[in-house]
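Following this message is one structure expressed as structure tokens.
Complex shown without one protein chain; remaining protein chains in place.
Chain nomenclature is as follows: A, B and C, assigned in order of appearance, with residue numbering initiated at 1 for each chain independently.
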Amino acid sequence: MEEIIIRYLEKPKLNDPVLIEGLPGVGNVGKLAAEHMIDHLRAVKFAEIYSSHFPPQVLVNDDGTIKLVNNELYYLKQEGSDDIVILAGDYQGLTPDGQYAISDFIIKIAKDLGVKRIFTLGGYGLGRMIEHPRVLGAATNAELVEEMKNVGVTFSSGEPGSGIVGASGLLLGLGMLEGMGCVCLMGETSGYFVDPKAAQAVLEVLATVLKVKIDFTELEDKAKQIDQLTSKLKESESFPEPKKEDLGYIG
Amino acid sequence: MEEIIIRYLEKPKLNDPVLIEGLPGVGNVGKLAAEHMIDHLRAVKFAEIYSSHFPPQVLVNDDGTIKLVNNELYYLKQEGSDDIVILAGDYQGLTPDGQYAISDFIIKIAKDLGVKRIFTLGGYGLGRMIEHPRVLGAATNAELVEEMKNVGVTFSSGEPGSGIVGASGLLLGLGMLEGMGCVCLMGETSGYFVDPKAAQAVLEVLATVLKVKIDFTELEDKAKQIDQLTSKLKESESFPEPKKEDLGYIG
Amino acid sequence: MEEIIIRYLEKPKLNDPVLIEGLPGVGNVGKLAAEHMIDHLRAVKFAEIYSSHFPPQVLVNDDGTIKLVNNELYYLKQEGSDDIVILAGDYQGLTPDGQYAISDFIIKIAKDLGVKRIFTLGGYGLGRMIEHPRVLGAATNAELVEEMKNVGVTFSSGEPGSGIVGASGLLLGLGMLEGMGCVCLMGETSGYFVDPKAAQAVLEVLATVLKVKIDFTELEDKAKQIDQLTSKLKESESFPEPKKEDLGYIG
Partner (left out) sequence: MEEIIIRYLEKPKLNDPVLIEGLPGVGNVGKLAAEHMIDHLRAVKFAEIYSSHFPPQVLVNDDGTIKLVNNELYYLKQEGSDDIVILAGDYQGLTPDGQYAISDFIIKIAKDLGVKRIFTLGGYGLGRMIEHPRVLGAATNAELVEEMKNVGVTFSSGEPGSGIVGASGLLLGLGMLEGMGCVCLMGETSGYFVDPKAAQAVLEVLATVLKVKIDFTELEDKAKQIDQLTSKLKESESFPEPKKEDLGYIG
């Protein structure tokens, strides 16, 4: 079997597309954000990526049919603005070299599609509950850092101290080697729960930059549900202690 | 050494064969079921598969001779019905990419043999004792789901919640990419013991679908032995607590 | 870097050589036995095998010079009897596929040298102290089993229950696929200590089969030292409890 297989459903012609990555990670912030964009902006799936670096697993849909775990690419055409490509999926690569292989593969596809700018989305795990999450940033050059500061992204010396691991980091690193301008947006999150609030914070920045309008009602509803859940957990005193290994700055 | 080696003892010509997979997993349900079929229907071994993805291990037979651990393919010719190919073996691949490599290899062989339908057999670990195991299903398309419902297979939304991992999942997922119709049959089991009762439940479905007659006396005897063993363990209060990691939905 | 590199110091012409393997394992029985043969029969080193499957490590000699960890091949010419090739070394492959790669490599070299018979040497871990270790056997065919029984090797149904893992197992398994006659000799050992007594038991069988004379004084001295050490440990009550994972049947 080949290490990575891509199956195209369609080969879209895109206008200077911007690539957005949102894969599972801390607080599932990136994944939530990317899936929210796909659903609410009605992005169109055009490719499926399968890999022996993903878990050997199929998911079972509610109707009993199955799906081999994968990553997927969606596109969104915008009039008067750059087109968008979104990378979403069930898993990141399981091993370090699997992570490199898949991110390198994505960068090559991005080049073919004419991508010159990448945004990777993730969570920044704090290990404590957070009311108003900031969005931290990292970028491949100083101009992008300034541009992001202007839309409210925080750049804080020494944060994240251990860098950015996983796809959100590698797409920046490997994209930079190809001369692409890349930004990682990290929503602050406790890291204990799936975090719709952090996802919304990240998407608000992205909506401004990409000039798209996003309805956040659904994310706000999810956030309220999580808030209720955590309140109950606190009352019942079964609130989990932070575990350090759960809180890496994984995108 | 090549990653995977197949040694053919015979190259059978088969009539639209159905592939049945039963490898070690939760409660060894799939392995028990496949081996019971091989023994009682007198299936004929026609190929041995060795791989560096299996443990570096030989088994010692009772007479002191050895066997390098492997997977094996058997066939069964049926008059007036589709022929059958059975995949059984000592181990599944040890690593995720080993699992992909071996399942992909099997799918390629299945294609060469003209296989269009695959049944993978496994256990669905519940973490508690179960008197009358149901057979849960998952399939590659909605028609197969309906077909299986008609022979008593349960399709339950949200079960198994974490999907199907290992060969029983991958053969479905990779088979689907090749346009094959594939079904996973999972017998409910505690997951604590080798479970002949769950194996029988799975085989009863399979016997109906494949129009074969299977004598279950031996499995029933084994089930009684296990029942006696667990009764004694309960009395002596040394009954093991369920361990979550033992109960994956591994086929 | 290539996965495995062999550097020949000499290309000996050998007369129907028998291959003896003795690599690190349970009680270091195989390693002790092979090194004792090399030292006392003055076997000649003719090849060094390096591999990325070994640990990334150099050993430091007493004079401050270093040695990259490896496996080594020695030969021994015998008049009126088959020549002998001995495989010894610092480590076995670290991973399952590394084990397969190295054993497959050795089998190919063995074929080139004209080897038709292989003896692999190892320990059979009992988890308790043993006064008079038996030598258990396993072989690639029934004739060899009989032949070994005649020189005092024990073949006991169900022992070793979990088969033979590592090089001692794989060389048998892969050798069998090449039509070679292979025997594994396992000296019973507690598995807690390096065990010269078990090594001697294995070598006594081998000396008979290969018609070589081996002086055991040094092994007997080492055994006495170990006996004194374990007596002291018992008295001081700090005798270690058996740990199950230390006691695999690794050759």
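What we mean here is this: a residue touches a chain if its C-beta (ideal position, glycine included) is under 8 Å from a C-beta of that chain, and two chains touch if they have at least 3 such contacts.
Since we're looking at a predicted model, the values are computed, not measured.
Listed by label, the shown chains that the missing chain touches in the whole complex are A, C. Considering the full assembly, C:63 is the residue among C:10, C:63, C:131 or C:235 that touches the omitted chain. Touch with the chain that is not drawn comes from one residue among A:109, A:176, A:212 or A:233, which is A:176. Contact between chain A and the absent chain runs through residues 93, 96-97, 99-101, 103-105, 137-142, 145, 155, 157-160, 162-167, 169-170, 172-174, 176-177, 184.
Hidden from this view is one chain, which touches chain C at 1, 5, 7, 50, 52-60, 62-69, 94, 98.
What we mean here is this: only the chains that are shown with their structure count from here on.
Between the two copies, chain B and chain C, the C-alpha superposition involves a rotation of 90 degrees in steps of 5.
Centres computed as Cα averages put chain B at a distance of 37 Å from chain C. We define each chain's centre as the mean of its Cα atoms; on that basis chain A and chain C are separated by 52 Å. Shared interface positions of chain B, i.e. residues touching 2 or more other chains, are not present.
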